[in-house]
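To start, the structure under review is shown below, and the notes come after it.
A single protein chain has been removed from this complex, and every other one stays in its place.
Labels run A and B following the written order; every chain starts at residue 1.
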Amino acid sequence: MGRRLLLEHDNVAGIETFDVYRKNGGYRSVEKALKSMSPELVLEEVQKSGLRGRGGAGFPTGMKWSFLAKPEGVPRYLLCNADESEPGTFKDRYLMEKIPHLLIEGMIVSSFALGANQSYIYIRGEYMWILDILEKAIAEAYEKGFLGKNILGSGFDHDLSVAPGGGAYICGEETALIESLEGKRGNPRMKPPFPAVKGLYGCPTVVNNVESIAAVVPIINDGGEEYAKIGLGKSTGTKLISACGNLVRPGVYEIEMGITVEEFIYGDDYCRGIANGKKLKACVPGGSSVPILPHYLVTKTAAGEDRLMTYESLADGGFASGSMLGSGGFIVFDEDQCIVRNTWNFARFYAHESCGQCSPCREGTGWMEKVLNRLEHGQGNMRDIDLLAEINKKIEGNTICPLGDAAAWPVAAAIRHFRDEFEWHVNEREESQKRNYGLIREPQSIA
Amino acid sequence: MSSSHTDLSKRHSEKPVFSAEKMAEVQVLFAQYPEGKSKSALIRVLHMAEEEFGGWLSIETMDYVAEVFNIQPIEVYEVATFYTMFNLEPTGKYVFEVCRTGPCMLLGSDSIIDYIGTKLDIKVGETSADGMFTLKTSECLGACGYAPMLQCGKKYHEHLTKERVDEIITAYRAGQTPN
Partner (left out) sequence: MIKVTIDDVEVEVAEGTTILNAARMIGGDVVPPAMCYYSKLPDTGGKCRTCLVEVAAGSTKDPRPMPKLVVSCSTPVQDGMVVKNKTSQRVHENRGAVVEFLLINHPLDCPVCDQAGECHLQDLGFEHGAEKTRYEEERRTFDPIDIGNKIKLHMNRCILCYRCVAVANQLTDKRVHGVLHRGEHAEISTYIESAVENDFSGNMIDVCPVGALTDKTFRFKSRVWFLKPMEAECECTKCSGKVVVWQFGNEIYRVTGRKDRYGEVEDQDGKPGWICNDCRFDKKDLSKWNIIGPRTIDRHSVISQGKYEGPRTSIKKVK
């Protein structure tokens, strides 16, 4: 088992309380940053760490921070994106439930670096019980002088509060999150302007994922360079992976970037293999939006190299034979699962979650869902498979926000790798309603 | 389909009004946002209003919330209909929202939905005859590793089996919150 920077104390009794958290080294980064560092220095450490956004896009956090506009006399905001809603992803929830103070600590240090005197945690409405946990922890932090006016005598003031959503995946998109936090429908905004220039209430704003903000704590405690020593290449540090599907031991794991996918799925420290002695059929390694991989591309790349848990290795082969690390929502399918059914299920999710603002997404996601529904239920035709490929090509890249791409990619990848299974649903309509297709054969040449 | 998907014939007979205590809570929420930006508290106050006024948002409730925020009622309707957590029609005492998305489906959420439906003799979207339970489906609730699951109020019930569902229903019927 590798080093654990975020979840080191997740099983310590009472870690959700200020006192126990503090006894276990909590809030050291706040002391260090506010007493001995300048905001610029904190930013520098985060840049050195190579930390990349843990919400899914993988954009370097330090660079994102450096884009923040700083006009005189205009407030700046840090928003924590705790709208975790990507199917397969439940890591932020685990972190907030177990160690709420880690997020709060990260919020204070990050806000200090950004010069934000006010920050908000926007949490999905369904996590209302975690909102209670966070508010309790925030109240403790105020009481102990880590929030409020003149924190630790540093002259830095900071207020933090939590705002719930109301049930909308789209609010994980940063401008939709901002709209929602302004009390409106979660319609993503047109960009430019980007939030770094015009975000919450028209002010410069940074939106970061829960895990990204939490990672700032060890980065400041140990230094950015230390953090960057963990991992491989541009995939530095540790990553929370939420593993689910047909696994012996699903759950949230903190991994050092760079372990093999093989070890993660089958290793004793991690998921311990496919449940019920079954075979692996496919894997969606980074949340429902990323391309699905057939069993022969999960642990090895098309070039025959070991597939690693890094941004680069999971993307190796591009969309032809690779996928993405995404949010770390790792979904595993055993040999008895139906890819057509799952593709329909995901398509239904995106159709349900489309905000409906722009036409390709509003109409396209609903259309794909209906065609896939027919295919899954033995009512499809061969031309439907090509139609799906057509529709998703016309959604991709043509929408206001990435939800269109997120809806298109899984369908494209499923057809790319599992076309035989889709065709079987058309050719063997009755049979396909009685049993599942089983494992797909590895093509002769996959490169 | 009519112009709206919601049965608007159901109304509150009296105007809902927050108690002084609740109103103080609302003021605390307003204070979390800069001056003139209290609309930021709208979603949270809608959750509160739903809880206070019968578990759903009637037109009367939404109009009252608009009054509290000093905004047009349509601004509240727009928000309330966008977010799926808000019930726009009356529900049973307990609302089961069973996750039906990919990872839960892989572990049998479809059969859990069917089982609850059969046991309570209702279809998805309906309320049991005794008014105790409403069955709904929901998209991914972030419990994929503990699938299948359902949410009831603030509570997540995970690792569901038919036996577990029986226990949960029995406990709620008896007025207890199942573990």
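Of note:
Following the convention adopted for this analysis, contacts are C-beta pairs under 8 Å (C-beta built on N, C-alpha and C of every residue); 3 or more make two chains touch, one makes a residue touch a chain.
In this text the structure is predicted, and so the values were computed from the model without any measurement.
Interchain touches from the omitted chain, evaluated on the whole complex, reach A, B. Note that of B:50, B:75 or B:97, the residue touching the chain absent from this view is B:75.
Considering the whole complex, the residue from A:154, A:398 or A:436 that touches the absent chain is A:398. In the full complex, subunit A touches the hidden chain at residues 168, 185, 190, 192, 351-360, 362-367, 370-371, 387, 394, 397-400. Residues of subunit B in touch with the missing chain: 1-5, 8, 59, 72-75, 77-78, 81-82.
Basically, only the chains that are shown with their structure count from here on.
Residues 32, 34, 37, 39-44, 46-47, 69, 75, 78-79, 82-86, 100-103, 105-107, 138-147, 151, 154-156 of subunit B touch subunit A in their complex. Partner subunit B is touched in their complex by these residues of subunit A: 75, 84-90, 93, 118, 124-129, 132, 159, 161, 163-169, 180-186, 201, 242-246, 250-252, 284, 288, 329, 331, 333, 337, 341-342, 345-346, 349, 352-353, 355.
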